[in-house]
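One structure follows; several queries about it will come next.
A protein chain is absent from this complex, but the other protein chains hold their places.
Right after this comes subunit A.
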Amino acid sequence: MTQVLDKPVRTAPAAPDGAAERTARRKALLEWVAIHSLGVAAALFFVLPFVFVFLTSLMSDTQALSRDLIPHTWEWGNYRKVFDTPGFLTWWKNTLFYAGLGTVLTVVSSIPVAYALAKFRFRGRNLAMMLVISMMMLPPQVIIIPMYLFWAKQLDLSGTLWPLIIPMAFGDAFSIFLLRQFLMTIPNEYLDAARVDGCGDLRTLLKVVLPMARPGIAAVALFQFFYAWNDYFGPQIYASENAGAWTLSYGLESFKGMHHTDWNLTMAATVLVMAPVILVFFFAQKAFVEGVTLTGVKG
């Protein structure tokens, strides 16, 4: 993947004598060293914040108040203390519920819409696509006042995560958009063949399209899971009044409030919020990359 650009372009020297070749090789070596030094410097910028956060999460209470960078004693018990904080396990449970159920609902409701937008011919398809993109780009704050009044005053659902989960059963604009881009790459011949074999639209979708769209579905599911895991504004609006419905992203900030001088515990909690996302990424990296790469392939 990377070697495309990397091959040094050979400009044919007038006479292929050893000296010219040696200078060329020295130049290539120098370039290698320069590029990789830059790479290491950039890697430090990206990684050191994680390292400092992790090191601080293992410091004792008193040392966390100092300017030391490396713990004198390694206080793994800090992580226990975070788990023992009242509410922390509930936040975990709520987050998994919100992210898990939300992801399933989003995928199930977005697939047929994306399929219709990718493969059916109908009047207003471009308009529908433009509306999907507008919904995707809409800041959630634009419609929050009527939405809050709707969920809280009319349906009495504030203090729960349902106002965030239920809408996901009606298609998510970003997921529809991404899946549609993906489904467009499936050649029509497969669909025609299924039709000739007597498959209806639904059968074609379930038996032919879905198996081929698996990488795209995996990518969408992953994005939606991360979205729900990271969401702060939603839980703040609907769940803030009921600590029993808080999620990790929302609770983490109040954790800092409860332990306002204990950076070590706050950083341990921060690590515990970051870790699952990064673990999921490592396990699903293949699906993730495959999904993103395949979306770029023209059908």
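One rule holds for everything that comes next: contacts are C-beta pairs under 8 Å (C-beta built on N, C-alpha and C of every residue); 3 or more make two chains touch, one makes a residue touch a chain; residues count from 1.
Definition applied: contacts and distances are computed from a predicted model.
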Protein that the absent chain corresponds to, by UniProt name, given "Tetrathionate reductase electron transport protein", "Aspartyl/glutamyl-tRNA(Asn/Gln) amidotransferase subunit B", "Glutamate synthase domain-containing protein 1" or "Sugar ABC transporter permease": "Sugar ABC transporter permease"
Residue, one of A:A20, A:I35 or A:L206, that touches the chain absent here: A:I35
Touch with the omitted chain, as defined above, among A:A116, A:C199 or A:A218: A:A116
Contact residue for the chain not shown (choose from A:P86, A:G198, A:P211 or A:G257): A:G257
Missing-chain contacts mapped onto subunit A: 1-6, 9, 11, 32, 35-36, 38-39, 42-43, 45-47, 49-50, 52-53, 56, 64-67, 69, 109-110, 112-113, 115-122, 125-126, 128-135, 137-150, 153, 167, 169-171, 176-177, 181, 184, 188, 201, 226, 229-230, 232-233, 236-237, 248-250, 252-254, 256-258, 260, 263, 266-267, 270, 273-274, 277-278, 281, 285, 292, 296
